[in-house]
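Note that one protein chain of the assembly has been removed; the remaining protein chains are unaltered in position.
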Amino acid sequence: MNSFFSAMRSTLSSFLGVQSEKQREEDFTNGKPIHFIASGLILAAAFVVVVMLVVEGVLALAQK
Amino acid sequence: MSVAADTKKLVARLVLGTVLMFGFGFAMVPIYNVFCEITGLNGKITRTGESEQPLVVNQDRTVKVRFISVFNEEMPWEFEPMQKVYQVNPGQMQQTAFVATNPTANNMVAQAIPSVSPSEAAQYLQKVNCFCFDRQPLDAGATAEMPMVFFIDPEIPEHLDSITLSYTLFDITDQQQVAEAKNDNNDKRSTL
Amino acid sequence: METRKNILRGSLFGALTMPSAAFAEWGLNMPVGVTEISRSVFSLHMTIFWVCVAIAVVVFGVMFYSMFHHRKSRGAKSAHFHENTTVEVIWTIIPVAILVAMAVPSAATLIEMYDPSDAEIDVQITGYQWKWKYDYLDEEVSFFSNLSTSRDAIYNAEQKGENYLLEVDKHLVLPVDTKIRFLLTANDVIHSWWVPDLAVKKDAIPGFINESWTIIEKPGIYRGQCTELCGKDHGYMPVVVEAVSKEDYAAWVATIKAEAAAKADLAGKTWTLDELMTEGEQVYLKACAACHMPNGEGLPGAFPALKNSPIAVGDVAAHIDIVVNGKPGTAMQAYKDQLSAVEMAAVITYERNAWGNNTGEAVTPNQIADMSWDMDRLMTVGEEVYGKACAACHQPNGQGIPGAFPGLVGTDIVMGDIGAHIDIVVNGKAGSAMQAFKDQLSPEEIAAVVTYERNAWGNNVGDSVKPSTVASWNGGEK
Partner (left out) sequence: MSTADITAEHHDDHHDHGPAKGLSRWFFTTNHKDIGSMYLWFSLAMFLVGGSMALVIRAELFQPGLQLVEPGFFNQMTTMHGLIMVFGAVMPAFVGLANWMVPMMIGAPDMALPRMNNWSFWILPFAFGMLLLTLFMDGGAPNFGWTFYAPLSTTYAPDSVTFFIFAVHMMGVSSIMGAINIVATILNMRAPGMTLMKMPLFVWTWLITAYLLIAVMPVLAGVVTMMLMDIHFGTSFFDAAGGGDPVLFQHVFWFFGHPEVYIMILPAFGIVSAIIPTFARKQLFGYASMVYATASIAFLSFIVWAHHMFTVGMPLAGELFFMFATMLIAVPTGVKVFNWIATMWRGSMTFETPMLFALAFVILFTIGGLSGLMLAIAPADFQYHDTYFVVAHFHYVLVPGAIFSIMAAVYYWLPKWTGHQLNEGAGKFHFWMSFIGVNITFFPMHFIGLAGMPRRIPDYALQFADFNAIASVGAFIFGLSQLIFVWNVIQNIRSGKKAEAKCWEGAEGLEWSVPSPAPYHTFTTPPQIEGAK
């Protein structure tokens, strides 16, 4: 489970395009691919949801 | 495990992925349609409205509904809304009709495809009775009235005060004949 | 709404957009345009442009510095660092911040563009291969707008004018300071309607309706083009918007309606003998009675009598000819420029039935109109119309494009039954690219082009079509 959250963290920072060498070694020694795929999917979905919420917010603001 | 076996397994998975993605390409069609109906994307509207009439009529505001007719390609029919513009209260049931005339010497079949603009208004324009997507045959020289009953959902947001509903008339005589020829082989000659 | 928009647009603009005016004059940059939206878009464009320039200057500056100073030939020894998370985080956060700052005014402008509120004028714009059709929905005014640049100019046989490829036969005339909504759709494939000065670009999609709007602030002529590849002549369907004052717009609408009504009179109305007689008497008294006398007996020696004259009771064509074209060397004028076709038809009918002439013949306005369409004129006009409406597919030499558009030289349709030929031009051919031209061309133009096709390129069938035949054409009379 721990490795899953570590994968989450790695994936999240990869969305920014930044990753440290240390974390990478950690990922590749202890991480499991499935965790990265899963966290990638989850975070991509989360990204979509967040952007959608922002859009909703902007529209609500504009059409008041 | 040997590399060969590993590779076999991996390739099988990748091929499966390929097949699934090919299927996904096709699945995008219904997904898109559902998505359109929910969001009104592209001004698409449900095929046949079976909506209940709302109880409340909002007398405080009116919405302008404009009907326009469009012809695809060389469609020779005359096709006009009976009245082009309606000012309706949200919730108020309104009846109208389009009048279609086939001025040619041939019996023809047409299909009217509806589209709403702005697209976000599509979900608020409820059609109780409509000829949308129906195949409309008309004999040479004949005229038909195509009735529709609609109302504007009282939920419609304030900023939508003007809606356009267009009908594009497509000539599907040929397709219809092909379909008929396929459906029954009873020596049914085309009337052309 | 208004104040918030301004807040949203924020302080990011202003300063950055100042140096841009110079650019516009060189024709290097996006036009500032003549609407509030186009100005917002322009300032967004300039802002993001300068942001990009700034980023580029910094990035390339560092790069060039490094390329210059850290080169082996200058004795540079390579360092060993290859990671610095802090630096990476910083250079990621800065672009994110810039982008968020850009997103705010962008969203504000986009929301403004999408304002769906009601407009004063609704114009339906329909894209055709390869022309635009404009319907003023509240005015019952509707017309096609075709490229008016000549083929000779395109093929370098004549000088190209100032507005080469950006000129049309009929402008989309719109009033200034008025909210105008464009409802866009297409007849065949996807087109896209674009006028840079209005910052309006929207796809016209067959079967679907899109909308956009504008409020033009300055009278003028604004030119644009179709921007979605729509087939062979995609490059030849310009958009010309003519913005005029509200008064001029009202006057324009009145004129174009009057023209349409006059046309409808000619083509649409069926005139009875009685109606022609009533109208004819008025015209006669106004235009003819001075010489031929109200009783039709003329002034012997000076002006011939019409009562029982060979002209008035003889061959109709000769009668029409003398009224339309006059009689050279006599006092009989040509009336074709003085009287309308309806008036001439009425007066000829009157002359043939009054004062006991009683031929019982009614001359229709269409017959008069036909008079002026002799073979030469049909061929001349036909060639023009062909170039405008047909040559794109069937080619100027009538050879067509094998596999796509049939040739017209020596083929059944142009050499065979003239009725079938008229019908295919008037009503189109279902299931092919051949459009129905009845709404796009006038009966005169159709008659001319059919005649042209039957006699050009060595077809030489020799027959011709009169406008009246086309005007009364019904697909049923095959």
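Think of it as A, B and C in the order they're written, each chain with its own count starting at 1.
One rule holds for everything that comes next: a residue touches a chain if its C-beta (ideal position, glycine included) is under 8 Å from a C-beta of that chain, and two chains touch if they have at least 3 such contacts.
Only a predicted model underlies this, so the values are computations on that prediction, with no experimental measurement involved.
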Shown chains that the omitted chain touches within the full complex: A, B, C
Per the touch definition above, residue among C:Ala153, C:Leu273, C:Ala334 or C:Val461 touching the missing chain: C:Ala153
Candidate in contact with the missing chain, chosen from B:Val15, B:Val34 or B:Ala142: B:Val15
Omitted-chain contact residue, chosen from C:Gly207, C:Gly280 or C:Pro365: C:Gly207
Where the unshown chain meets chain C, residue by residue: 27-31, 37, 40-41, 44-45, 48-49, 52, 55-56, 59-60, 62-63, 66-67, 70-73, 76-84, 87-88, 91-92, 95-96, 99, 102-103, 106-107, 109-111, 113-114, 129, 153-156, 160, 162-166, 184, 188-190, 192, 194, 196, 199-203, 205-208, 210-211, 223-236, 401-404, 433
Where the unshown chain meets chain B, residue by residue: 1-4, 6-7, 10-11, 14-15, 17-26, 28-29, 32, 36, 39-44, 47, 72, 111, 113, 117-120, 133, 168, 170, 172, 175, 178-179
Residue numbers in chain A that touch the chain omitted from display: 10-11, 13-21, 23-25, 28, 40, 44, 47-48, 51-52, 54-56, 58-59
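Keep in mind that, in the parts below, only the chains that are shown with their structure count from here on.
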Between chain C and chain A, distance of the C-alpha-averaged centres to the nearest whole Å: 53
Distance between the centres, which are taken as Cα means, of chain B and chain A, whole angstrom: 40
Residues within chain B bordering two or more other chains: 159
Complex contacts: residues of chain C adjacent to chain B: 114-119, 122, 124, 126, 135, 137, 181, 183, 185, 187-188, 206-211, 427-431, 434-436, 438, 474-478
Touch list for chain B against partner chain C, complex: 42-43, 64, 66, 68, 70-76, 84, 103-106, 113, 115-118, 120-121, 140-141, 159-162, 164, 166, 168, 170-171, 173-174
Contact set on chain C toward chain A in their complex: 4, 82-83, 85, 88-89, 92, 96, 107-108, 111
